[in-house]
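Certain chains of the assembly are absent from this excerpt, and the rest are unmoved.
So that you can tell them apart, the chains are marked A, B, C and D in the order they are listed, and the count of residues begins at 1 in each.
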Amino acid sequence: EDATKPAGYGHRLEQVRDRGKILCADNTELVAWSWIDEDGKNRGFGPDYCRAYAAAVFGDATDDNWEIVNITFAERPTVMQSGEIDVMTIANTWTAHREVHWGNFVDIVHYAGLGVISSKDSGIVPNDWQTLDGTTGCTGAGTNYVQMAADMESEYGITFELALYEIGGVRDAYDAGRCDFVLTGSDGTGSFVRQLTRSTPDDHNIWTSVFGKDPWAMLVPHGDDQWFDLIRMVGWILVNAEELGVTQDNVEDMFANSPSVKVQRLLGAEGTWGQDRLQIADDVAVNIIKEVGNFGEIIHRYYSAEAEEKGWGFYRERGPDNLYLRGGLMYVPENT
Amino acid sequence: MAQTGDKANGQGHEERNGIIVVRELHKWFGDFHVLRGISMEIYEGEKMVIFGPSGSGKSTFIRTLNRLEEHQRGDIFVDGIELSADIRNIDAIRSEIGMVFQSFNLFPHLTVIDNITLAPMLVRHLSKDDAGTLAMQYLERVGIPEQAAKYPGQLSGGQQQRVAIARALAMQPKIMMFDEPTSALDPEMIKEVLDVMVELAESGMTMIVVTHEMGFARQVADRMVMFDEGKVVEIGTPKEVLEHPRHERTKQFLAQILT
Amino acid sequence: MADRASVTGVADVADQVRPPVASTGPLGWVRANLLDTWYNALLTLGVLVALYYLVRGFGGWVLLTAEWAVLTQNLQVLLVGQYPDEEIWRAGAVMLALPFVLGLGWSVWPGFCRRLAISLAVAAPLVAALPVEFASLAAGFRVYLLLNTVLVGAGWLLGRSTVFGSARSVLATWLVLFLGGLVFLRGFAASEALPFVGTKQWGGLMVTLLLSQAGIVISFPLGILFALGRRSSMAFVRVACVAYIEVLRGTPILALLFVTQVLLPLLLPDWMDMDRLTRGLVALILNNSAYMAENVRGGLQSVPSGQLEAARALGMRVHHITARIVLPQALRNVLPAIVGQFIILFKDTAVISLLGLLDFLGTANAILSGRQQWFNAEIEMFLFVAAVYWVFTYAMTSVSRAIERSMSKGVG
Amino acid sequence: MPAPVQGDLRSRVETHSSVPLWRNIYVLRAVTQIAAALLIVGLIGFLLNNLFVNAEKRGVDLGFGFLSLRASIKISNAAIPYSPDNSYFYAFLVGVVHTLRATLLGIVLATILGVLVGVARLSHNWLVQKIFAVYIGAIRNVPLIVSCYFFYFGLVLRMPITKEAVHLPGPIFLSNRGVYTIWGEPTASFGTWLLIVLAAVIAGYFVRRALRNRETRTGMPSYPNLAALALLAVGGVAGWLALAGGGEPPLLPSIPVLKGTNFRGGMRMTPEYFALVACLTVYIATYIGEIVRGAIQSIPRGQLEAARAVGLSEIHVLRYIVIPQALRIIVPPTIGQYINLTKGSSLAIVVGYADIYVVTRNIIEQSGSSAPMFLLIIATYLLIAAVYSLIGNLYNRSVQIVER
């Protein structure tokens, strides 16, 4: 049967179908991105993507056909190497080293720089890297921020103390005054600290200046082009749906009634952009969007005033992760 | 006393077949030569008493007979079976020979009745009921049927040793070996155990007894053997050995223990 | 007698002499135990003052300051993790095995289990009567708590009246309920009534309890094997067992957990994939069986060689001697140490939370980090977590102590 | 007659009936031995084979070559000089040093606290006895990891921030950034002063020995320890004064001063270090306490009575009778607890202390080489445990009570 497969196509999809379940590696410590609610359900940006993948493979996402495999940040390389999970949805910074050693990163879902949130008490001047000298910072253990902090010191000729914690600990430590600043994604997405900046906005400075790039992307194991393409297509569908105004609520209606060729092509009326080759349903986009909505809806679910109200996340400006057509960087090819 | 007729001619057994035949037996512990060429024949129904100074190899000798110790040279035949590397022979010989130890060695975690029935059930594959009946029979024989449900720790030393005898008998061996069965006991208890042994002897069982109870030996033994430094120094009827020992060493030793 | 009393003349008087008041009664007790020297009096005073402030501060905090909502709101997750809502009755049913077995145990080992069983039977209704809202757990939860009491009683009655009333059958019942419970929790892919629920969705206290029981069930016989191996006459087996035991005892459980989590998939062929929970269990078992082996070895050494000889002289085979003569005595001799090892295993299960597994502690951590609402509830949460671990460990410790006491009394 | 080799098959040649192989106990033994060996070797081979095959398949590097690459990770408050330019291996060594530093301090403190607990449990004072019983019961029955969480997040982080640091005389400052104390900053003359002190130590040693000899010779109390200490003090102070008079003193006081949100100068113990040592100490001390109590209780009363009856004072009873005998019982299990403490220190990750394990995790995150790193980590812990066991065995051998 291998002979019928194009070079580079592997068995991951068959495995997932046989198993009846897609395994997504994530953890449960990041507000908005991934957590467990009072009913024991996995929620957040990462789990939504996992559900989208499940809908793509199985037609819909049930409680049984997707699973968040809870890992720690430090386990990421080894989990990828062992190949035991299908896709990693954990908040993952894309770096060259990781691309080579861990697996194939899919398109970026979140743009940030390595930024700083500092407390006003500390005397640190926002956007002035020199003033970090002699202060104390906190960041997540086992993340690439630990390396970037070293780079930052040598770049600016400063030294600071850096305390490392699991993600939840970063927020606790900063809140308690153990550190003066937090190294994190430049919009605070990467840490709970953003939360504090909402409840006590006057106490913190969110820097606009960044130290390098901090793009987040989903990740699949090396060696299976079919699987890589499938995962990647799901991301494109989500973004294109937002561009075309297809939402969770109107997707059925649009599928049935939309006169737009572009919409029809996305939703699979034509079935021509390669669904057969990926062995997924023609109307895969309908299934996905019914399940999780479009990209904008997912963002809204976790990064909006309503989300903050509900305790599901927090409000932030939609910046580079806005659509290209609206001045952002979310730029994906057409489904043609 | 059915067997007492034998006593007079303790050495006149040549016409009979030895149930135990030992030839030129040697054993070393490391470099230490414990048994230095022992040859001996023990006849069916015979009571043989072994005595001698401490460390002379008495225990080692009888323990080689049922392979609790391995010998390095010489032959042992028990009831016609050769004690060799053949595992079947070893098993066969062990179930021919019952053994009673100085320190009783009852299984402390089992009741008296379980102590006795365990081996018949596991080795002879008796049913639990059959083994139980058998056990009670032997317990009665040693005079303590009422203790069946107790644990060894609840019994006196004498009672424990009697249970040990019953346990050995329950395997229905042809030969019984006793290694100083009374030396860990208080005087009154010694008597109760010796009584059981005398009774057993009278029933015709072949018995090898390591003991320094000379009264018992005189009453029961067909022959007596004196061990010294891993060799047989003297062998003969109790009368010969006790009253007219031929060897200086025997005289000395008897003088010591008879005071 | 009369003339004896008059010998010394003073004896009559002596009979009426009472001990100095200050050395008996409550006053005497206080004097002897709290104030017997000036520095002890000072110490007593200091301790009392410190105690007063401690109790006042802590008590005030518990009753007034603390926000216990983090517990009541998340109780279900803390207890059973992500087990699906509609199937949660299965988790509940399985956890009821504990009171039942405890009740059975009570009737068989009144010395060890009675206090535990009664404590549970009394505590459950008390918790049910607490004036708090158990958020996502329905009102049925209070009934469920009462069921605990009922089952303790049921177990006790059953143990007293029927064939269940022996140590062996209690252990067998527990084993059957435990293994059956695992199957029951897991369910079957094809089943309508018991749909499949993967271990990934198991969590919370339930997982901690299951893990420790599985750890005990597996590492105990393994430990016996390694102990026997360490005393084997076969040099190769002996060396291998020594190496196993020493390496695994010397490695921290956390490192071992990471190794099984990360390296086990590399060490096993593709067709033998294990889920993360099982891999965590493997680490616990590796570590624990090594310790268990050392405990059992101590027991084996305490069995006199005469026992073996007697059994051999009776014609018993090696496996019978080991199973029926040596092991029962060896294990009995080191029973307290073995129970002690179970306690250590139970406590060690908490470390798997560092591998991202959602056991009791892991679930607690996940709750604290996942929602802003609970960000500042660490102290409440960790106190609760500590208290729960404490209750279970304390129960096991008291069993161990009761066993030790009864052994020192020499009860067969 | 020389002993034949045990189990020598040749000595069986004399046997009369030949034994079939499958019943020959010597053959059976040899066969099981070989089978067991094959089984074990096979199992190990199987696992190793899988490892190599899987590693190849997944592109996992099993070599140790990466250890010499640039670490490029940041380790704050390193106990030995470290920069991201150092190699991975050196970074690992930093972790080892951190582990040793925490465990050695923990061992010292746990021993002190443990002895205190043990003695308090034997106190005549009922209240003291009970309170320590409660302490032991509370700590021991809760997993160490839970205690560590509680210590760090519940207690240490909730200490005041640096601006509101608790100021104790010394000066000592307590805050959630650690404990800062005054410290000496060595100057150019520090080396000279050290030499003077060393000379005083040597002189003190000889004086002490001489006085001790005198004491045993004449029986007159001669206070050898006191004299030696006095000599040391005099030497130290005189040297200091002389050097200070001739220029700068050997040590300049370095006082912690709050600058911004951190203290500068002085000596600091980080809150992570503190929390780790504290939770390990408090936990292990309960075990050492019970060991000490058991040991003291196991000394027969008769020993104390005999010692009192010959007129020894309570101090002497303790010093010459109780302690020497109790130590023999205390040391071996206490060494076991030291090993437990060392292993427990791997929970440093909970409090954010950069021990072997934490550094290793960062190295793995960076390099992806998990298998070699874990081999290293396990070897390190085994080595530490082996050293402790060795010390314990040597001690044991040296104090073994002689019996018949």
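Assume a residue touches a chain if its C-beta (ideal position, glycine included) is under 8 Å from a C-beta of that chain, and two chains touch if they have at least 3 such contacts.
Just so it is clear, the structure is predicted and the values come from calculations on it, not from any experiment.
Trainee: Using the labels shown, what formula gives the copy number of every chain type across the whole complex?
Mentor: A x1, B x2, C x1, D x1
Criterion: only the chains that are shown with their structure count from here on.
Trainee: State, to the nearest whole Å, the distance from the C-alpha centre of chain B to the C-alpha centre of chain D.
Mentor: 58
Trainee: Approximately how many whole Å separate the CA-defined centres of chain C and chain D?
Mentor: 29
Trainee: Using mean C-alpha positions as chain centres, tell me how far chain B is from chain C in Å, no decimals.
Mentor: Distance between chain centres, rounded to whole Å: 50 Å.
Trainee: Give me the residues of chain A that touch two or more other chains.
Mentor: Expected reply: 78, 81-83, 166, 172.
Trainee: Which two-chain combinations qualify as touching?
Mentor: A-C, A-D, B-C, B-D, C-D
Trainee: For the complex, which residues does chain A have touching chain D?
Mentor: Checking each residue of chain A against chain D gives 73-74, 76-78, 81-83, 97, 101-102, 121-123, 134-136, 141-144, 146-147, 149-151, 153-154, 161-166, 169, 172-173, 176-178, 180, 222.
Trainee: Under the stated contact criterion, what part of chain C meets chain D in this complex?
Mentor: Going by the criterion above, the answer is residues 32-34, 36-37, 40, 43-44, 47-48, 51, 233-237, 240, 246-247, 249-255, 258-259, 262-263, 265-270, 347-348, 350-351, 353-354, 361, 378-379, 382-383, 385-386, 389-390, 393-394, 397.
Trainee: Mind pulling up the chain D residues that touch chain B in the complex?
Mentor: Going through chain D, the ones touching chain B are 1, 3-4, 6-8, 11-12, 14-17, 19-20, 23-28.
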